[in-house]
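For this view, one protein chain was removed and the others were kept in their places.
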Amino acid sequence: MSFSSSLTSATLCGASVFPKALACSIEFPSNLSSPFASAKICLTSFPASRDLKKNATLNLTRSIAPIQGNRCHAMPVGTRDLFMTGEKFQLSDVIEGQQFDREMLSAIFDVAREMEKIEKSSSQSEILKGYLMATLFYEPSTRTRLSFESAMKRLGGEVLTTENAREFSSAAKGETLEDTIRTVEGYSDIIVMRHFESGAARRAAATANIPVINAGDGPGEHPTQALLDVYTIQSEIGKLDGITVALVGDLANGRTVRSLAYLLAKFKDVKIYFVSPEIVKMKDDIKDYLTSNAVEWEESSDLMEVASKCDVVYQTRIQRERFGERLDLYEAARGKYIVDKDLLGVMKEKAVIMHPLPRLDEITPDVDADPRAAYFRQAKNGLFIRMALLKLLLVGW
Amino acid sequence: MSFSSSLTSATLCGASVFPKALACSIEFPSNLSSPFASAKICLTSFPASRDLKKNATLNLTRSIAPIQGNRCHAMPVGTRDLFMTGEKFQLSDVIEGQQFDREMLSAIFDVAREMEKIEKSSSQSEILKGYLMATLFYEPSTRTRLSFESAMKRLGGEVLTTENAREFSSAAKGETLEDTIRTVEGYSDIIVMRHFESGAARRAAATANIPVINAGDGPGEHPTQALLDVYTIQSEIGKLDGITVALVGDLANGRTVRSLAYLLAKFKDVKIYFVSPEIVKMKDDIKDYLTSNAVEWEESSDLMEVASKCDVVYQTRIQRERFGERLDLYEAARGKYIVDKDLLGVMKEKAVIMHPLPRLDEITPDVDADPRAAYFRQAKNGLFIRMALLKLLLVGW
Partner (left out) sequence: MSFSSSLTSATLCGASVFPKALACSIEFPSNLSSPFASAKICLTSFPASRDLKKNATLNLTRSIAPIQGNRCHAMPVGTRDLFMTGEKFQLSDVIEGQQFDREMLSAIFDVAREMEKIEKSSSQSEILKGYLMATLFYEPSTRTRLSFESAMKRLGGEVLTTENAREFSSAAKGETLEDTIRTVEGYSDIIVMRHFESGAARRAAATANIPVINAGDGPGEHPTQALLDVYTIQSEIGKLDGITVALVGDLANGRTVRSLAYLLAKFKDVKIYFVSPEIVKMKDDIKDYLTSNAVEWEESSDLMEVASKCDVVYQTRIQRERFGERLDLYEAARGKYIVDKDLLGVMKEKAVIMHPLPRLDEITPDVDADPRAAYFRQAKNGLFIRMALLKLLLVGW
């Protein structure tokens, strides 16, 4: 976003473009008889001071003094995860999938599509040049970590990494999460945190004066996975309203299918099929949520029949670690619903198969070459979604 | 430092500005009748060849041949940790707090203050662009490592990381530290090393032809922590002469309080109170050192009374790992001296509370919001001190 285009859009929508972490207001000479002389214009396309407090109050009413030229200073914004200003919302943290409504998702997906172009481009983006991301991983998740770090570096930013903060850091000496965050925020501009405890991301965000992205907190949330799943459906199917989706596999423990169900409820005329071994059925809280949001859902034990009707077959791994000693139950569950060539045979021509990865044998390798196998494109979409979120949190729209 | 200003200052102080790791001498045409035609002028503001040997001998007397324009080549400097040339000292390694006298500390703190401005600035510094730092950590210390890596990246430099060199590297196969250093110095421009053995940093520095910074060697030294502690007192209190300091908690095992006591002895009219459980009292070597350096000190068991008189209350964690099986002794020791709201009540208005972090419950969380709670600012100061040292070691003043 260039200076002039920002200015224009800000003018048109009434100072609507407030960047999250960094805002820069320009005060105009009072003798400039401009229609927007009494409004602050926020520009986001260049890094301002990093020394901002996102929790400070937003001041939209400061008087405008006559000055020579432009004066640019920090304008702290936001006391919640996000707020709406004019047409654009302002993101200050990414904590859970539910914080996004369909308009926000649509706006983020627009940015993600810009990111696809940047990633494919021959020249190195410098959108996040000078910004430093700390990846604070209390449990290892190489895939998620590399995806975030690639996103930051593709945009010209830099990274500080902790691959196993639980074992290595001062957490082992008994330091609270809050103290760790207060220290790490002094060394970086944004924190991407993976934690083993549900709610840890929200605690971190409440403490931090810089943006926090939840990269998974225990059995809790993994919002960037939820966003990339919805983005993939949008990209592959071309729409989110009116689609039919089968959620298959471990629906009791699978964080991704639960989050996806929540997000799909924000769209119209969605129909969801649950196909899972009895022992890992979708829990009632999600079913009740869907019912109360007028989302049609149905349980089925016939994957072939369901797959023939769906736009999306979302397969998941049966997680062995959830079965403890009962390997017999695990073996029974894992072999029950497999996506294979036979299933491809009954699926619609334009349908897609998704999977959050890693997969074991719940999708057979001979499916990979089919154009409907979307799971590696889905993994790649994680990069674009994370690039978009990093951009929005650090430099705004 | 620009070319011309360097030149000027070098001229004025008689070739005094020798950069540590990299020196670049300019030979002037002999027909230039300059007052400094027979002296070498060292410039430090741009990276010269990395292929320098810091241990080579310094040659100040080489003849000057008539040449066209400027010729810039490496001038190896320094055989000790530092040496004085004119007004500025030359740093070649950072091994222990004691290597610095008060003039050096003052000069380093000036650079640290410049670093504060750079860190807060909107644009990416390129002071260390093209330089590569290897963080060789034989034991994990996430906080210290991230602080050094942030410092390097804030200055535009790059980092090679080893988070757990002891377990992962060829050290496990029996390679000597010296051999590891000889290899790693081929891949980087500066080594930041954390080691589990006292004296390891000195051995590394003796071997390396590039600068080495000690990021903690076992029970030995942790000089950057000592520097940031003194810098914090200077920044918060505004002076180092004439201050009264309480060192509280584990004074027997705490590396930081021992180093701080050493450094405070370099200043005038300092008074130190030791407040600790009997079992972890300050050892005699430090007491004797203070006495022989005319530093007034006193032991006390009344923290309230002491705190009311002090400019600095430096609290430390009682380290459970030092008590082995005697958890009863640990529990008795840890609860004895707590910094809490009551203590704040008796402290001076301009005093500060410091802590090397991580803390457990020796400072209660309700103290954090008090403006005298300086420990998170102290952690941040570690960034500025490390930026300053990296700059001084790699490109000089």
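To keep things simple, chains are lettered A and B as they appear, and every chain counts its residues starting from 1.
As a working rule, a contact is a pair of C-beta atoms (placed from the backbone, for glycine too) under 8 Å apart; a residue touches a chain by one contact, two chains touch by 3 or more.
Note that the structure is predicted; figures quoted are calculated from it, not measured.
S.K.: Could you tell which one of B:106, B:123, B:183 or B:198 touches the chain left off the display?
M.R.: Looking across B:106, B:123, B:183 or B:198, the contact with the absent chain belongs to B:183.
S.K.: Decide which residue listed in A:129, A:173, A:322 or A:380 touches the omitted chain of the complex.
M.R.: Of the listed residues, the one touching the omitted chain is A:380.
S.K.: Pick out the residues on chain B that sit against the missing chain.
M.R.: 46-51, 129-130, 132, 134, 158, 160-165, 167-170, 173-175, 178-180, 182-184, 186-188
S.K.: Need a quick check: the contact residues on chain A for the chain that isn't drawn.
M.R.: That gives, for chain A, the contact residues 119-124, 140, 142-143, 146-147, 149-150, 153-154, 161, 163-164, 317, 357-360, 365, 376, 379-380, 383.
In this section, only the chains that are shown with their structure count from here on.
S.K.: In whole angstrom, how far does the Cα centroid of chain A sit from the Cα centroid of chain B?
M.R.: Chain A and chain B have C-alpha centres separated by 40 Å.
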